[in-house]
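My questions all concern the structure below.
Only one protein chain is missing from this complex, and each of the others stays in its spot.
What follows is subunit A.
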Amino acid sequence: MQNLHRQTLIGLFAVVAGLFLMIVAIPNWVSSPSNVRNIILSPVFWPYTLSALTIVIGLGLTVTGHFSSEDMSQEKAEVPGGYGRLAIMAVVMVIYMFGLPRLGMVWTSMLAFVATAFLVRTSHPRTAVICALCVPLILYGFFAHVASVAIPQGNFVRLP
């Protein structure tokens, strides 16, 4: 697999995704009324057409990737610890998302700000902590009191 050009891999992904859509996703998750007489007007026609085109493009990518000598710039840019930091960031995002209704948007944002700042190895930790406290509060002030958005307050500390 490692010898395959990145474009070929993208093409194979597109073919698999197109096949998955045609065989599994569309029959199961797109409903069509039984009285549609003409397939072109059916709700499934457009998704099927797009899936078929995705497969065709995927095949094109697979074939051209095989003959391509293009140096896809990101291919060689491996960074030490990069995947680990990305995994932590994914966890931060999941906690952020689920923390919003429970802790409230302001407090969750403060925590997410600090976590992200340390994840990107900020060289100004004090500034980052001060901003982590101020930015969510300022945004809360604008959205809640100027734009009248019901910002989630959470179950613990409520803001005016």
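In the analysis below, a residue touches a chain if its C-beta (ideal position, glycine included) is under 8 Å from a C-beta of that chain, and two chains touch if they have at least 3 such contacts; residues count from 1.
Simple rule for what comes next: contacts and distances are computed from a predicted model.
Which of the following is the UniProt-recorded protein name of the chain this complex doesn't show: "Glycine cleavage system H protein", "Monovalent cation/H(+) antiporter subunit G", "Alkaline phosphatase" or "Putative tricarboxylic transport membrane protein"?
Options "Glycine cleavage system H protein", "Monovalent cation/H(+) antiporter subunit G", "Alkaline phosphatase" or "Putative tricarboxylic transport membrane protein" narrow down to "Putative tricarboxylic transport membrane protein" for the missing chain.
State which residues belonging to subunit A touch the missing partner chain.
Residues of subunit A in touch with the missing chain: 6-7, 10-11, 14, 21, 25, 29-33, 36, 38, 40-41, 43, 46-47, 50-51, 53-54, 57-58, 60-61, 64, 67-74, 77, 79, 82, 85-86, 89-90, 93, 96-97, 100-101, 105, 109, 112-114, 116-117, 119-124, 127-128, 131-132, 135-136, 139-140, 142-143, 146-152.
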